[in-house]
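Shown next, in structure tokens, is the structure this report addresses.
The complex is shown incomplete by one protein chain, all other protein chains being positioned as in the whole.
Here is chain A:
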Amino acid sequence: MIINYCIAKLNKFLASQVKRPSVRYWNEPQKEDKSRDGENTGEAAVQQDRRAKKRKQKDETSKSDPFPGSAPIPKDRLQKFKRKDKITKPPRHYRKLKQVITRSEEASDLALKQAARFDLLLPEDAGFLEGDEDEDTCTISQEDIAEAVDITSGAKYFNLKLTQFGPYRVDYSKTGRLLLLGGRRGHLACFDWQTKQLMCEINVMESISDVKWLHTDSMFAVAQKQWLYVYDSNGIELHCIRKFNDVLRMQFLPYHFLLATASATSFLQYLDVSTGKEVAAICTKTGRLDVMCQNPHNAIIHLGHSNGTVTLWSPNQKEALVKMLCHQGGVRSVAVDKMGNYMVTSGMDKKLKVFDIRALKPLTSYFLPAGASCLSLSQRGLLSAATGDVVQVYRDVWSTPVTKPYMAHRVRGSVWGLQFCPFEDVLGVGHGEGFTSMLVPGAGEPNFDGLDANPYRSAKQRQEWEVKALLEKIQPELISLDPTDLGRVDRATFEQRHQEKVQSLGFDPHAKEKFVPKFKKKGRSSAGAVERRKKQVAHVDQRVIKMFATSCRINK
């Protein structure tokens, strides 16, 4: 449609380029006028005729635009950027309200349309692997793909043979440029995986359970045997955080600057890396926490437990926001998609389940003969599941029932860490024998936001970004299940609000003061008081006497 429109415009432009004397109204033939000059009768009819002619001529002169107005926007694209439904307009007599609402509606309409229109500027499109007839895409080997694609893309398939230090955990930085490897037996390495430029490589001489990049490319956190450590990209130990012990899994919330850790002591802790303070420490009371993932949409942490439940946590609440029973056995891995719509879990019962995390309802359930130990979702919704030493990648697990994997690849040892590289069609697999970088066509988001995560940014840009990101840091209080909560009017009753105030202040500001009897010393001995008392008594005496007298009279 848009293309049609553009072509039409172009044609019009070209047509206008061809030189043609512009038609003026005085160019029209004037014969009629001369003939009509003398006449007076029957003028009206002639005149009408003339006017019609004139109109026609006008139409001829201004060639009508076959696609008038601005280019139409496809409905699905509008839907993509839609935020909320419009509300009905208020009655007419609320002039001010009506004005405010119409203005805001206009603004949001403009925003929506503009956003949808400018979606056109995202030029890159994602592709997928397509097999020949009767050929399953899952049988195409990595070598074949690497041979078929261009050299730079082919170079993205590689194996690192690191047999000594055991299974590796993997983490890509937010821009997808840097890769962090953490061997179970203490090996730690970070490097630019595209240029294969090593930044640091050390052995921490302790077991490593998880590694995670922090907000920039220059810092990463390592969960070691006892404490949590922070290193910089040169391998220099920056911090040893003793408050965080026995950490098994970590997640970094990039917009909140929070490092969430799950420990073997069933503690879920949040560390604010911008201020270095512990934001929250929640005892989940659910045993060892070795399954963890975050919902990128609302920064909620998902934890998987051995009793088949998945719990959702925010730093603001001491109890789980939601507890879902997902598997009959323990939960082995959890993953949430980028938009925060779907959650994929795998459990000891060898099932792979997909949930609609907004409605908290199960969508589909698959049976994987070997059961998936690690799950990871790519930016475009590809699911990778590691079953033993085989890495399988699935497409569209939620929308269509899948019977076969999209791709499969066998690595050397059992898989321990699995992550899709952002903005690249690459899946990083950390396993017992080292690291494998797999090519998965259609995995990464082809269009990156240059102001958010720019893979090609310079050092200066990175610095700029860091300052801006810190300025735009979202406070941990704003983490909630529904991120649009902030834009909602707080409808709590007065009582509820009061209770919260009491809780936060520690006392009730509106409470009535309790009655405490005053210890009052009465000045009885002053002369005035004595006199007054006497007067009172005298009065009473008089009355008593009177009463007595009257009663006597009555008695008589």
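We take it that contacts are C-beta pairs under 8 Å (C-beta built on N, C-alpha and C of every residue); 3 or more make two chains touch, one makes a residue touch a chain; residues count from 1.
Note that contacts and distances are computed from a predicted model.
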UniProt protein name of the chain not shown, from "U3 small nucleolar RNA-associated protein 14-like protein A-like", "Hemoglobin subunit beta-A/B", "Integrator complex subunit 4" or "pyruvate dehydrogenase (acetyl-transferring)": "U3 small nucleolar RNA-associated protein 14-like protein A-like"
Residue of A:233, A:306 or A:437 touching the missing chain in the full complex: A:306
Contact partner of the left-out chain, one of A:110, A:240 or A:339: A:110
Candidates A:234, A:496, A:526 or A:542 - the one touching the absent chain: A:496
Positions on chain A where the hidden chain makes contact: 25-26, 30, 33, 36-37, 40, 43-44, 47, 50, 83-87, 90, 94, 96-97, 99-101, 103-105, 107-108, 110-112, 114-115, 118, 135-136, 138-139, 141, 167, 306-309, 314, 316-317, 319-330, 332, 348-352, 360-362, 364-370, 373, 387-390, 392, 401-405, 408-410, 413-416, 432, 451-452, 472, 475, 477-478, 480-481, 485-492, 496-497, 500, 503
